[in-house]
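For reference, the structure is listed below as structure tokens.
One chain of protein is taken out of this complex; the other chains stay put.
Up next, subunit A:
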Amino acid sequence: MNHPQPPETSNEPLAPGQRLPESERKEFSPEAVAEIQAIMAQYPDKLAATLPALYIAQREFGFVSLAAMKAVARAIGIPEGHVFGVATFYTMYQKKPVGKFHLSVCTNISCALRGAAQLLEKVCERTGVQPGAGPSPDGLWSVEEVECLAGCGVAPCIQVNQDVYDELVDEQKLIEVMEACKRGEYRPWAE
């Protein structure tokens, strides 16, 4: 019996963090540190501030770089390895730079039944970026294929920058959303 082949192994270095692109910023702003300390005080254990602090890092650094993870570890006073483990576990922490408008397209079953696969292709065609690749040359767009956004009743749906949902997206609606982004009607990434 022939078994399926496992995926090809990558030749890229596997040392922790070595695959991660570097960010310009290396330190938190004092306001961010104060914000993290306020969060730490809310919970019985300061470790609980890890996830919120990583969101703050994502906002300040633009994405969760290795420097951002180290800054989180310093701010909370926990091991860097723990922060690295958490940051790489969750998909909403972007480990590489994203565009000013990060489009998440749900392609799970409910959306797929209503044309999400085709929508993803349209999004990539119109933005000129592949899912999971870095931002477009003009820095405006990046695209991600995501799992269920809980918009199944209004499928297919996309999310712009983790805060705005757009539902029942066909090609016309997609053009409208992209135009609205360009006009500045949507909050840019990390603002």
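The rule we apply is simple: a residue touches a chain if its C-beta (ideal position, glycine included) is under 8 Å from a C-beta of that chain, and two chains touch if they have at least 3 such contacts; residues count from 1.
One rule holds for everything that comes next: contacts and distances are computed from a predicted model.
Peer 1: If you had to name the missing chain as UniProt does, which of "Proline/glycine betaine ABC transporter permease", "Uncaracterized surface protein containing fasciclin (FAS1) repeats", "NADH-quinone oxidoreductase subunit F" or "Branched-chain amino acid transport system ATP-binding protein" would it be?
Peer 2: Per the UniProt record, that chain is "NADH-quinone oxidoreductase subunit F".
Peer 1: Using the touch rule from the top, list residues of subunit A that touch the missing partner.
Peer 2: Interface with the chain not displayed, on the subunit A side: 1-2, 4-6, 42-45, 47-52, 54-55, 82, 85-86, 89-93, 107-110, 112-114, 116-118, 120-121, 124, 130-132, 145-155, 159, 162-165, 167-168, 187.
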